[in-house]
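A protein chain is absent from this complex, but the other protein chains hold their places.
This part shows subunit A:
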Amino acid sequence: MHLDEKIWLTLSFGMIMVFMLLTGYQTFALGMGPPSHNETIDPQKVDEIAPFNEPGLKQIGENEYELVMTLQLFSFTPMEVEIPAGATVHFTLTSKDVVHGFQIADTNVNAMVMPGHIQKISQTFDEPGEYLVICNEYCGVGHQFMSTTITVK
């Protein structure tokens, strides 16, 4: 093996190990793991089961909210939410039919929402403005219309 090949292989291996360590550090030490909530629900009885029997925004602390939301063809419930600037919102999500995606443009909020599973993700909205929430997993013929907004005041 040539010397430059050994250097290259060491660098390649080292780079992958650094990616691994950083990913692990972010995930486990900084608590920045990807949305991975592990709780199931009967996908056909979402409307009857708490907290999804009453979807909506609930204040749970000082400038801290839980937003219980259902995703269904081709809408979000509730639509058009308003929160104060600097609020931290804990999203609790499930699907009533097929697989949907939950993405807020211009943020890092991005999660898969499966029927039968409850998904959770949090975000602090520091900048006032209107945020676009979209479904980013193909869910059917009206998929491109599946969007809503979060207004931060």
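Following the convention adopted for this analysis, a contact is a pair of C-beta atoms (placed from the backbone, for glycine too) under 8 Å apart; a residue touches a chain by one contact, two chains touch by 3 or more; residues count from 1.
Just so we're on the same page, contacts and distances are computed from a predicted model.
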item	value
Protein name (UniProt record) of the chain left out of view, among "Circularly permuted type 2 ATP-grasp protein", "Ferredoxin reductase", "Cytochrome C" or "Heme exporter protein C"	"Cytochrome C"
Absent chain, residues of subunit A that touch it	2, 5, 8-9, 12-13, 15-16, 19-20, 22-24, 26-28, 32-44, 73, 97-99, 101, 103-106, 108, 110-119, 130, 132, 134-141, 143-145, 147, 149
